[in-house]
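Data block below; observations after.
As you look at this complex, bear in mind that one protein chain is not there, while each of the others sits in place.
Moving on, here comes subunit A:
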Amino acid sequence: MGTHWLCCGGSFWSELAMDADTDSSGGPDESGRRRKVHGMLKLYYGLDEEGKISEKSQSLDPCDINGPHFDPELYLNKLRRECSLAELMDQETCMVKQIRSLDSDMQTLVYENYNKFISATDTIRKMKNDFKKMEDEMDCLSANMAAITDFSANISGTLQDQHAQITKLSAVHTLLRKLQFLFELPARLNKCLELKAYAQAVSFHRRARCVLQQYSHLPSFKGIQDDCHAIMDMLAQELRQRFRDGGTSAKDLSECVELLLQLDEPAEELCDKFLSHARSRLEADLQGLEAEIRPYPTAVKDDSARRSSAGSPTDSSPKTSSLPSPTPNTDILEFIDRGCNEFVSSLCLVIASYQELFISHAQTGELASKNIPQMANRKLHVFVDDLAAQYFSLVERRIQEEKGVSDNSLLVRALDRFHRRLQAVSKLLPSSTVPNQGTEIVIRAATERVKQYLAALQSFYMDSLTDVRQALAAPRLSVAGGTGSGGGPHLGGGATSRDAPNSLPELLSILSASILNQIKSVLASVHLFTAKDITFSNKPYFKGEFCSQGVRESLVVNFIKFVCQSSRQFCESAGDKGGSTPPALLLLLSRLCLDFETSTISYILTLTDEQFLVQHHSPVTPVTILCTEAREAAQKLLNHYVKVQGLNISQMLRKSVETRDWVNTIEPRNVRAVMKRVVEDATSIDVQVGLLYEEGVRKPHSSDSSKRTFSVYSSSRQPVRYAASYTPSAPMDTNLLSNIHKLFSERIDIFSSVEFNKVSVMTGIIKISLKTFLECVRLRTFGRYGLQQIQVDCHYLQMYLWRFVSDENLVHFLLDEIVGSCAHRCLDPSPMEQSVIEVICERG
């Protein structure tokens, strides 16, 4: 920073100093040179890149006192124009101060540099002296070297002759030794044969063969050659015998083959023999493996009677992790281990030795010309594919037996091992399809597993639903619901949640938590498939499709869909066949689906996406679709709930209307018990719904709705209607009134969709009930007291039901309609005094 400032200051200084020159000489040449000097100065002061850049950035402003484009004239003018005298004075003092400080800095710098220059001069002087001494020593060294060169030349000249002689002698010696070897060859070969040192015999023969071939026109060599041939034929016979017997180890075998090959045996035949031999051993391994699979079904078949109880692990539910896996003999890891150790490793051994014998050897040797490597390769591939197919079918059978979803890590580890071992094959045989097939098996197993998990999740869900159902059926809840009707809704709810674990919100939270946990644990298990230390996890399938299609789509999405569908089935199956589903369950499921829509689905999917790093190559079901589905299910369930509850209440109302003789009834003294029951039920439903759903919006109403609207309802309108009905014009009048009313009130959809809040649900239920009441009343004929009884009942309902609904006018309207219809159907329509009605209702 200091340097930078200093440098800028320096530039300013030099600029200022040169100012006069610029004015006088003014040549561009001059200023260019000055800049160059200036640049060198900067270089000397170790100005870094940054300084240059910063200088460039500020270079264009001519009024920048530190910039290279600084124009003193402009600057002065600007100052003079812009600043007051005092400011100018200040500026001047400031500038003088700066100049002075720059001056002193400059002096310090010059002084320091002077010192350094002095010390540098000293150093250079010293170096001069040292170099003189070194030069002398170098001269001496070169003289010595010349002497050494002379000596060396002398010595080599003298030794030349002897060296030539020695070379010649040694060549003769070698030749002689070769000849001797040739002559001794038959004897040696025989001896080797006796000692069974076949390898040595073959190597001797190979060494001699060419020579013998070349000089076979000489009789002596011819004899040797014939002898050798005879012996080698015997040898070959012997080897072939050994090969055919086969009982020896793989190493012996390969040695045999190697020798035979060297003796120009037909390679194809050898390949076949070698492979068939290997095959018999590998097949023995496979049979061993098969034996491990087979005992289970046969054992069950054979001793089914004996182990009828013990042989049931097949139907061991996936939840019970304590039970062993279906195969009693070995678990899958053990099985795969055995397969790997026995079959795959010996297969690898066979492949390796085969390749060494027939392919790599042949490529280097003289056999390459006969296309043997290709032929051998082909044979090998057929062989490996065939055996691998058998092995794979066994493995697949074994994997299919792996039904229990309890411990996934075992399967994953087994598959991993299986896959890892096959990599060895692929290393040996890069073009083989075996590893790919193996991967496919792994993939199939994985998808199968995912399916099993889906099934397990589904059955878990159904089980937990059954649990919930039982919990709901337990008497405690009904008691809690009953007490809720007596006290306020909050009192009842609080009591329920405290002592009974079965209250609706708790059940809901337990249910959703357990579903979530189950999903999480399943995801965790499935996640093992993509763990980093598993070899097949970096296959493209497991990176892409498995995550997106397998886990996300077919597991998670399908499960969510299943939940929605099964929930919806509750509506459909129960709808026609007399509703076996408890209404509370419907309500609970509806809330569950709604929760799914609002949070759970996106949470699960995000979780899945994060855990599996799902990259959406292929189109996947978006969250919104699932959410809509869940919402629809929730809506349907809630609608169904409303329908069922409405039906329950309306059934009561209908029975009460239908079973009574309304013409000959006595004067009403009480509110009928059924009305009290209706109100009670409505209250308990209200409590039940209130446990799970929010309150919802009501239309505003007065603080004392029941009283006020009641007075309007009864005193202003009813007396007019009934009093008027004695006169001939009355029907017109009432019709007119009710029609006018209807004109201004909206049409009421009875079985319509409800919103997700308590008030809307209650409104729906009450609408259904009252409409039923209305229709039933219209089917009956009433006597005087019948009408009055209905009046009392309606007033009672009026007093209690308004508080449940969103728009109390709805209740008023329907009740009005009921009383109106009743009056129509009345033989002697003389209504009861309003005050009497009130008294009866207050009392009841």
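In this text, contacts are C-beta pairs under 8 Å (C-beta built on N, C-alpha and C of every residue); 3 or more make two chains touch, one makes a residue touch a chain; residues count from 1.
In this section, contacts and distances are computed from a predicted model.
The listed options are "Integrator complex subunit 9", "ORM1-like protein 3", "EARP complex and GARP complex interacting protein 1" or "A-type voltage-gated potassium channel KCND1", and the UniProt record of the chain not shown names that protein "EARP complex and GARP complex interacting protein 1". Of the candidate positions A:552, A:636, A:771 or A:812, contact with the unshown chain belongs to A:771.
Of the listed positions A:408, A:656 or A:821, the one in contact with the omitted chain in the full complex is A:821. Among A:424, A:620, A:647 or A:836, only A:647 touches the chain that is left out of the view.
Mapped onto subunit A, the interface with the missing chain covers residues 575-578, 647, 735, 738-739, 742-743, 747, 749-752, 771, 775, 778, 821.
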